[in-house]
Structures are given as structure tokens and as C-alpha cells.
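Every protein chain of the complex appears in place save one, which is left out.
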Amino acid sequence: MLKYFLLNLLLTFVWVALTGQLNYTNFAFGLILGFFILWMLTRNSKPQDKEYFYRVPKILVFILNFLYDMLEANLRVAIDVVTPNLHATPGIIKYDIDAKTDFEITMLTNIIALTPGTMVIDIADDKSHIFIHTMYLKDKEKFINRMKERTEKKLLELLR
Amino acid sequence: MTVESYLITFVMPIICLSLIFIFLRFLKGPAVVDRVVALDLLITVGVGFIGLFSLIANNAIFLDVAMILALIAFLSTVAFSFYLDKRDKDD
């Protein structure tokens, strides 16, 4: 996993040094080129070696998904702020988390905090559940299921 | 219309108006935490103000100031929340 990432970076630097142009377009092109070359070279090796090549597209999809969610929620909040009537139904929800280590909990908390309308208020002492303040609370079960499916499961899939 | 004149006539007034709104909340805020959040947002909008100003002045050296401000912006909030927490426990 880490070995292939370092090899990919090394190939990128070789590409940048050979072409002699240091800018982001060239750097990104070298990164993509190195990724495909390494993928071609490891096509006969063991499955755990190839894990890196399936994880990188997943990370990209997750980031795009997260940006889309962030924009959508931002627009919803924006409409609510600008129009005269307030439609907010805020509430604090107890949410059981599957994340175990401190790093996973930190990432989950950051992602929850960056989507507008939701915010983590407190973490239990034994790290088994967190308390989320949300602005549009219609159905508690639905909210918890959506959070579980869309955010936490995908995040843990990437981190583990 | 050039970019600079557009930024000065349309975008800069919007930023200044929002700075005034945040400052109103800073003056009004019923509790201390309201003022702390307003201060934090003032600094964050200040970072955007500096970025816009470096666009208008066509001088990238101002972005260094913005970077340092973005680094230390959250320290004030952390310090205030620590202090409020301690004060509540001690009395």
C-alpha cells in the first residue's frame, strides 16, 4: 500500500525532472501516468498488492460525493437564511458510531462538522456514541440511517 | 470592464457589508460565546478580504499575511473555550 504510493511519487518526480516544467498540470499528469504504469506492472502479482489501485479511485469518488453533499446542504441553508420564514427544526441526536480509533473518530467528526446544518456537540467518555446537533430534523431513524449509509460506512471502508 | 474595477464596485462592498453584520452581532451577542464566534468569523472573513485585496492590488505578497492569519485564527477560539470551561468548573 504505502510502497506503491512512494513508487508512484518517485515516478512522478522522474517525469517532472525529465520534462523540466514544474507546474500543477505537469505534476498531475505525471502522477496519473505513474499510476497507470504501476498498474500495468503489477497485473500478475498477489491481490493484496493490488489494493492500492482500487483504493485511489474510491478516495476520489468519496471526495466528489462529499463536495456535492456540502454544496447541496449549503444551498438549502442559504435559501432558509434569505427567505423571511424560518423552517428550521433543530435537535440533538445520540448517534452510535462504529469508528474505534481516535483518528477515525476525528475524521468522522470533521466531515460531520463541514456539512452545514450538522455539528458534533459532545463525544461520550467510552467513545461509543456521539451527540449530533442537526438543523432539519424530520425523522430520527431516517437521519441516522442516511448518516450511516452515506458517510460513516464509506469513510471506514477507506480508512481500514 | 476590467476585473479590478468589477471587484472594487461589486464584490468588495458585499464583503464590507457582511463584516458590518458580523460586527453588529459582536456588539449585540447576549452571551460571551456569541461574541467569540463572531470574532472567529471576523478573522475568517478577514482572510478572504486580504485574498481579494491581493487580487485588486495585483500583488501576491499579501497572501503570506492571509496564510499566517488562517493558521492562528482558531487559536483564539480554543483559548476562549478553554478559559470559559475552567471558569465554569472553578466557581
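Per-chain numbering from 1; labels A and B assigned in written order.
Methods note: contacts are C-beta pairs under 8 Å (C-beta built on N, C-alpha and C of every residue); 3 or more make two chains touch, one makes a residue touch a chain.
Throughout what follows, contacts and distances are computed from a predicted model.
Q: Can you tell which of "Multisubunit sodium/proton antiporter, MrpG subunit", "Monosaccharide ABC transporter substrate-binding protein (CUT2 family)", "2-oxoglutarate ferredoxin oxidoreductase subunit gamma" or "histidine kinase" UniProt lists for the chain that's not drawn?
A: "Multisubunit sodium/proton antiporter, MrpG subunit"
Q: Touching the left-out chain: which of A:6, A:40 or A:81?
A: Among A:6, A:40 or A:81, only A:81 touches the chain that is not shown.
Q: May I ask you to list the residues on chain B that touch the chain which is not drawn?
A: Within chain B, the residues touching the omitted chain are 2-3, 6-7, 10-11, 14-15, 17-19, 21-22, 24-25, 31, 33-34, 36-38, 40-41, 44-45, 47-48, 51-52, 54-55, 60, 63-64, 66-67, 70-71, 73-74, 77-78, 80-82, 84-86, 88-90.
Q: Considering the whole complex, not just the chains shown, which residues of chain A touch the missing one?
A: Interface residues of chain A facing the absent chain: 22-24, 70, 74, 77-78, 81-82, 86, 88-94, 109-110, 113-122, 131, 133, 135, 137, 140.
The criterion applied here is as follows: only the chains that are shown with their structure count from here on.
Q: With centres defined as the mean C-alpha position, give me the chain A-chain B separation in Å.
A: 27
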